[in-house]
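Have a look at this one.
Complex shown without one protein chain; remaining protein chains in place.
By letter and in written order, the chains are A, B and C; residue numbering begins at 1 in each of them.
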Amino acid sequence: MSITLLPLLQQIVLVLAAIVLFTSFVLLSQARLIAAIHAFAWQGALVAAVTTVVAATGQTHHLYFSALLTLVLKALLIPWMLHRMTRRLALERHVETLRRPALVIMAAVALVIFSYWLVLPMVQQEMTFTRNIVAISLAVVLIGLLMMVSRQQAVAQVLGFMSMENGLFLAAVSATAGMPLVVELGVAFDVLVAMVLFGVFFFQIRESIDSLDVDRLNRLTETAEVGEVSTGRAPPRAAAGEGG
Amino acid sequence: MNAIAWGAALLQALLYAALAPLLVGWIRKVKARLQNRRGATVFQPYRDLRKLLLKEARVAHTASPLFRAAPYIVFVSTWLAASTVPLIAVNLPTAAIADIIVLVGLLALARFFLALAGMDVGTAFGGMGASREMLVAALAEPAMLMAVFTLAMSAHSTNLASVIDYQLGDFALRPSFLFALGGLILVAIAETGRIPVDNPATHLELTMIHEAMLLEYSGRHLALMEWAAQIKLVLYGTLIANIFFPWGIGLDFAPAALATGLAAVVLKLFTLGAALAIGETVLAKMRLFRAPAFLNLALLLALLGLLSQVILEVGA
Amino acid sequence: MTQHTALLLAGLAVLLALVSSVVSVAAIRVPRVLRLLVMPLFGLAGLAALAAGLLILEQGGVATATLPMGLPWLPSRVRLDVLSGFFLCVIGVVSVAVGLYGPAYVRGFERGRDSLTALGGFAGLFLAGMLLVVLADDAFLFMVAWEVMSLSSYFLVAFQHENAANRRAAFLYLLMAHIGGLAILLGYGVLASFGGGFAFEAMRAAPLSPGWASVAFALAFVGFGMKAGLVPLHAWLPEAHPAAPSHISALMSGVMLKVAVYGFIRFVFDLLGDVHWQWGVAVLVIGGISALTGVLAALMQTDLKRLLAYSSVENLGIIFIGLGLALVFLGTGHALLGALAFVAALYHVLNHALFKGLLFLGAGAIVQSTHEYNLEQMGGLLRRMPWTGLFFLLGCISIAALPPFNGFVSEWLTFQAALQAWQLESGVLRSLIPIVSAVLALTGALVAATFVKVYGVAFLGQARSRHVRRARQVPLGMRAGQGWLASLCLLLGVLPTTVIGVIDVIPRELLGAGLPQAAAHGWLWLTPVSPATASYSAPLVIVLLAVFAGAALWGMRRSAVRRVRRCDAWDCGFAPPTVRMQYTATAFAQPIRQVFGLLFHIEESVGQREDGAPRYQLSIADRAWSLFYMPVARAVESASRRVVRLQSGNVRVYLGWTLATLVLLLWIIS
Partner (left out) sequence: MIALLIVLLTPVAGALVLAVLRPLGAAGWLNVTVSAITFGAAAWLTWMIAAGVEVAGYGFRVDDFNIYLVALTAFIGLTTSIFSRPYMRHVCETGLTRQRGMRIYHSMYQVFMFTMLLALTTDNLGVLWVAVEGATLATVLLVSLYRTPEAVEAAWKYFILCGVGIALALFGTVLTYFAAQQVIADPSAGLTWSTLYRHAGHLQPAVMRLAFVFLLVGYGTKVGLVPMHQWLPDAHSEGPTPMSAVLSGLLLNVALYAVVRLKMLVDGSLAESSAPHLAGYLLMGFGMVSFLVAGLFLHRQRDIKRMFSYSSIEHMGLMTFAFGLGGPLATFGALLHMLVHSFTKSAIFVTVGHATHIAGTQRIDNIRGLIRTQPAVGWSLLIAVAAIAGFPPFGVFTSEFLLLNATMKAQPWLTVALLSGLGVAFAGLFRHLHPMVYGAAPEGQKPVRANMFPVAIHLALVLWLGLSIPGFLAQWLDRATELITGSHLL
């Protein structure tokens, strides 16, 4: 059905959703860390906006609450934490060299088409609207995963992870008018804890390989040959403790 | 009746022991004549045995009790094996006690102890002889079994007496028997240590097999061993003669029948002996490692006999 | 009711075996326990098993019971019938010998560092496992007992594990045992899925299409054949059997292989029921190959225990030739001939248990008193350990199938069965079977050669090394163990008719056909088919041998000079022979090696030792390795090398895998 037949609020939802998708493209191709964090914050804000609009359309009031939650968590708290960490890790100026950016973007586009094709079989007339939203959020999730695959910078990976979460939120609110509250809270709590732990790990990684390039976390592998392993593997005594 | 049968069995057992040296003497005589020598009398082997029996036996320090027991075991088992082969009359109880397979088994027993005796003293020659003997045996024994199986499969019996009865009963020119005969002859030559496989009249260490195992024996022990070898020769001769050409053998235990049987078998044996002598004069001893080829030929013949029996004489 | 007494006795045997294994825990503190308590209990268990077997054999009939174990819907059931009874006897006889032999033998380990508890405990479990395999009446209990048997014997093979070769042997053994077990399990699976249940009755009733029946047969043949050490699945056997302590080797070679035979018989003749003659052909061919290659390999060995192990391969080959004949005859509807071949196989099972047990015990005695496994170092043992020498000689005669000992009887029966091939309709079979019997004959002759070599090199001649020269008589118990088996060898050789009269009940109850003629003419005459066809009277052979011997001795006394003078060996008048001039085992085998060499990888090389002395090297390898085993191992290795690329160590690659999997699945479902 054409967009003109939709009520205005739903049109707004679609527009916002489209922008969310756009932001995740921005995230994918943004080489500067700080800028990427900002883009992520915007994405969170947009998801929150979508949530409010959906709440307005469906008079489902607990969605206002989850909108607020999203806003605080995704648009303010987490970006702020990331910001602080990048500063403490002295990464404000960090610019990652993206490998084959065009290819990655192409892949992302392909993923968008793919996810739309996926949700096509959900044919029920009154659902086309939500169906498209599901397609968008699925695309956001997949692009987030793609971003984690393509970025070798730990913070960037975390951004990818978080934008996956955004996609999930989007799906949850727009397609299903919000999960039960307990679940929402649990998820939010988990995300928060995860963020804290990520922070802890940034520093642990930093001190262990004094960089945040995840490609250099490659000691635990089966393919290495024995000689190399004897140096590469954990100094065995340290790993398992002194005997007797 | 039964008593008579046993009597006849005993008689022929004694006959085997008695006739064995004679056959050897006869073969030597013929060979001598073929070589334009006069040669010793045919009774020379008896004299040799007597001489050996009267000599004292000498036993090496390193010999074990087995060394002294072996001659008796070899002699006895060979003799028993022989006495199961109908010599002058069929349907002997001994033939029922031990069929062809047992016959082969008894010969194997004799050979087993012969070889052990060879290795007992611990000389190089003894071991060599034992090793070679076992090689020859390993190849000859299956050939022998195959040959007799050919008979057994057509006669539906492994009992020598019934095989001969069968032959006498309905004689036919069977290809299988032809092959079996050939195989059996080759086996006999190999087993009795005749040219071209072995040379009974040599002590050239590189060529001897049977003699190498007897090197350390002397006196009565040697006599027993020699005698056993002679009995073995007669045994094979009789086997060939009486199975493939059974005519004349006594069908019952009447003295006349036995007499004719004796005459017949003596005649047959002397012909075979002559033939053997001629063969040994014209042939030369072959290298040990051509012996396998010789015996494989025997095995092949025997096997062909068996197969042709199966294929050509179905229902026979 | 006597059947139930028999079953109780069998249960008692299992119990005693378990007790012996539990008791041996005490050996950690008090080593004496092993020889004072564990081994006697072991022997008693064997005795009980023997009694149970004999009882059920002479009673006939069946006894069953249910154990408080197993799966909830399949309580483990045990069943004692004549077949089980026969194999109980086989197990029992050897175990009794081990019980007699063990106490003195294990003394040798009390000073060693290897755990005596393991030795006694796993030996007990081993015995219990074998007994349970024979008694099991459902696939689950059977498999449990079977694997317990494998596992405990594996621990025994690995008993002296400081020797790397033993570790390798144990690994190979366990691996192949495991694979064989899986094959058997699968075979039972086929039967169960058709018969609707793991209980043996259900399987007997299973309506199998010929195709599935053949599949089940093939699986069983592979599984049990692997345990029985049939070529080409025999590779573990010559490694594992020598590695274990000798009394265990005796059990493994003498008994465990027979348990595999039992499994095969139970599976094919009992559970599968109607057999196809094509199976028989397969069994015949494999059996023939095993017999021939087994004996040739044995002939070329210089390690005594390895040699014995290879000769086990050969003997199992003979047993399976018998079973193959039975299958052919049954498959073509000649029940009586099938029974004949079957009895021949069973008889050889019993015989091989006896003389192979005897020979391994003898080898153990040699090892204990000389610490020597290598034939090339032995010699002249007959004068140093006369009793062992005598018993070993009897064992050699029996295994070489020479009359009047037991080995000959079973070989004679097998030949008799083969010679009935003329009754078959199919010309192919009529010409195949004679060839197999030719192989059998060749095998017999080679076995004789092999054991002439063993006995001549080990017991005759002169000692080739100092420690062998210092060999001493072994204790009474060890001699008793050997004596028990040796006398049984002679007994079974002399009284075959009686024994077969007893065994005859098995084909009658299992195949529905017996040998009515076998014992029809009194205990003196063994006439499997009919007196006209073939007859053998072992007692009379003995008597005649005695008579003739008497005659010969008498003659000697009268005619010959009785004096015997000792002197140096003449040896064609060369210099008096030294120890090193004796023919070695390698030299003995050389002619035959040259004739049959193409069956093996043989590498001979004559080089110089560092001290300049010439040096002869000979290596004989089993072709089965390069043909069957190495390819498999290489395939697994390369596959794993490829697979580990998954674990590249880069987290982004891992995420890529996740993404790829996700996309792939999404694509699949829509």
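Assume contacts are C-beta pairs under 8 Å (C-beta built on N, C-alpha and C of every residue); 3 or more make two chains touch, one makes a residue touch a chain.
None of these values were measured; they are calculated from a predicted model.
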Chains on display which the left-out chain touches in the complete complex | A, C
Selected from C:Leu8, C:Val22 or C:Leu186 as touching the chain missing from the view | C:Leu186
Chain C residues touching the omitted chain (full complex) = 68-73, 76, 113, 115, 140, 143-144, 147-148, 150-151, 158, 161-162, 164, 167, 170-171, 174-175, 178-179, 182-183, 185-186, 189-190, 192-193, 198, 636-637, 639-641, 643-644, 646-647, 651, 654-655, 657-658, 660-662, 665-666, 669-670
Kindly note down the residues of chain A that lie in touch with the hidden chain.
-> 118-119, 121-124, 130, 134, 138, 141, 145, 148, 154, 157, 161, 164-165, 167-168, 171-172, 175-177, 179-180, 182-183, 186-187, 189-190, 193-194, 197-198, 200-201, 204-205, 208-209, 214, 217, 219-220, 222, 226, 229-230, 233-244
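Assume only the chains that are shown with their structure count from here on.
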Quickly list, by label, the chains bordering both chain A and chain C.
-> none
In whole angstrom, the CA-centroid distance of chain A from chain C equals 68
Length of the line joining the C-alpha centres of chain A and chain B, rounded to whole Å | 98
Which residues belonging to chain B are in contact with no fewer than two other chains?
-> none
In the complex, chain C touches chain A at residues 644-652, 655-656, 658-659, 662-663, 666-667, 670
The answer for chain B against chain C in the complex is residues 13, 50, 53-62, 64-66, 68, 72, 75-77, 79-80, 83, 94, 96-99, 101-102, 105-106, 108-109, 111-112, 115-116, 118-128, 130-132, 134-135, 137-142, 145-146, 149, 152-153, 156-159, 162, 203, 205, 215-216, 219-220, 223-224, 288-289, 292, 299, 303, 306-307, 310-311, 314
Touching chain C in the complex: which residues of chain A?
-> 111, 114, 117-118, 120-121, 142, 145-146, 148-152, 214-215, 217-224
